[in-house]
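Note that one protein chain is taken out, while the other chains of the complex remain in position.
== chain A ==
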């Protein structure tokens, strides 16, 4: 059985520094000392039962809440208090008493395990004070910077707000100007339009005349071809030799059909043929092989002349319309630009930049950290990316999603998601953890889970107002 020390004599000091000896069972904090009165029955702190005092710290668990064994490992749910004079007092689970591992800096948790522990409280206290002091300095300066940021942000926000208001006023004027210029432009464009129409018409007429002439030539040619016996007449039988003219598509051109095509006549001369020609010209196959394209060739080759006339006239008209058009387009472009600007500012104003807009300054900035393999780039409220140091394409680690810190302060974490997809895995995402610092800088990056990145980022914007107490190291200590 283990040797059990029931009571422990401790040197206790009140704040005046006078040492006083106070006895209490091992592992009991000063705040609970009144419950452990020597030689009086002990009632478990949950009130569940009362036991004789010799069962307190006797290395057997009697109380369900573990309160009878504050100084042994007997109770599974007990806790042990170490005073840790010079550092911070703390509770450890009683399972860490005499487990061979030094947990309390004052070594009191290992009183019977053979573990060689050294009292490190003073050293820890000193280090902690240093850290706290440093932290306090950082917090103090950071908080000042933060105030500055808030001021700037508020100023900027107001500026932007009024700029938007101004711009919206200007935009109205611009809207009107655009409308006026549109009318001017359309008026100026009228002669140009008319000239264009006139010339189009002349051009169409010219084309029609050319087409008619061609048709006539073709007709004459066809007459000569059809007049097989060269008697100056085209007869029904001569027409019948052209089966393609068959109207009912049965493959033959009957006498009646041919006669029908010739308007009931038995034969026609050149001039009467003019009335027959329209009936047959669409289907008529010339006996001599000719290119169908001739007509269009002819037409296009004759274009330049007419066009030249048109262009000349157009240029004259255009000179007057062009200025109106330019003016209009310029005004319209200015309007579009102003719209964009307003939209951008409104978008920026719509972001949640924190309760006091202290994160505003991060907007449209980017911060980089180079590690062994990659360059990480954090553009707050926009995106996070990673690029191999020695060449290669950039990978999107997520675009701005939302603030995602704990309920009491959501502004401690930023979430960026929907980055480039991972092979057989999710889309990449990044959590940015913000801590108080004087500088705005990415301090570390890691990938705790595949394709889930963590970036640590310091900024004055999360620095809390320093507590208005002095940092005396003796505040909560028992020595």
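Remarks
The rule we apply is simple: a residue touches a chain if its C-beta (ideal position, glycine included) is under 8 Å from a C-beta of that chain, and two chains touch if they have at least 3 such contacts; residues count from 1.
The rule we apply is simple: contacts and distances are computed from a predicted model.
According to its UniProt record, the chain left out of view corresponds to "Neutral alpha-glucosidase AB" among "Snurportin-1", "COQ5 protein", "Neutral alpha-glucosidase AB" or "TAF1A polymerase".
When the missing chain is restored to the complex, the residue among A:28, A:56, A:74 or A:268 that touches it is A:74.
From the options A:210, A:375 or A:422, the residue with contact to the chain not on display is A:422. Residues 1-2, 58-60, 73-74, 76, 93, 95-96, 99-101, 113, 372, 422-426, 446-452 of chain A touch the missing chain (whole complex, contact as defined above).
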